[in-house]
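Here the structure comes first, spelled out in structure tokens, and everything after it is commentary.
Only one protein chain is missing; all other protein chains are in place.
Up next is subunit A:
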Amino acid sequence: MAELHIIGQIVGASGFPESSLFCKWGVHTGGAWRLLSGLKEGQTQVDIPQIGDMAYWSHPIDLHYATKGLQGWPKLHLQVWHQDSFGRSQMYGYGYCHVPSSPGHHRISCVTWRPLGSWQEQLAQMFIGGGPQLRSPDIIYSGADRYRLNTEAMGSVELELGIIMRHFDKYGVDG
């Protein structure tokens, strides 16, 4: 079985309207993959940055997968939320990115988007916050049911991922 190590961190996020942010993250894989060690989902702390507008989480990721096939390569999906001083949370963005498939160190900027409601919902959102959310988070990393969705662009999440691959060449994978 080939093995994949994902060692890195979710560094932080920038480009959002407010900067008191936290992130719920998870890794989704196909059926041939087995998680040997590590946590494949989690939630970062809430960061209120003093300098600049980038929120820093430095949330560590250390995953060890074993696989029998290349299908279903791991995908990291994210939900960025804003928490205000009263502790209320508001959805700020969904995003996903594939885990890199080449060994080494990678710095990735994952873009995010937010569902857009009708103009009445947008007006209400301007005053009291809130807004539409996805019923099922599967749409974040799958393209199957998106064709009726209206969304707006939000900020981006910085990731630093180190990839170690083992025995992929024995199975004939090039590179």
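By definition in this document, contacts are C-beta pairs under 8 Å (C-beta built on N, C-alpha and C of every residue); 3 or more make two chains touch, one makes a residue touch a chain; residues count from 1.
Following the convention adopted for this analysis, contacts and distances are computed from a predicted model.
Here one chain is missing from view; checked against "DNA primase", "B9 domain-containing protein 1", "F-box protein SNE-like" or "Translocase of chloroplast", UniProt names that protein "B9 domain-containing protein 1".
Taking the complete complex into account, A:103 is the one of A:103, A:117 or A:132 that touches the chain left out.
Between the chain not shown and the residues A:37, A:120, A:136 or A:150, the one that touches is A:37. Listed by residue number, the positions of subunit A touching the unshown chain are 5, 7-9, 11-12, 22, 36-39, 42-51, 55-56, 58-62, 64, 83, 102-105, 107, 160, 162-170.
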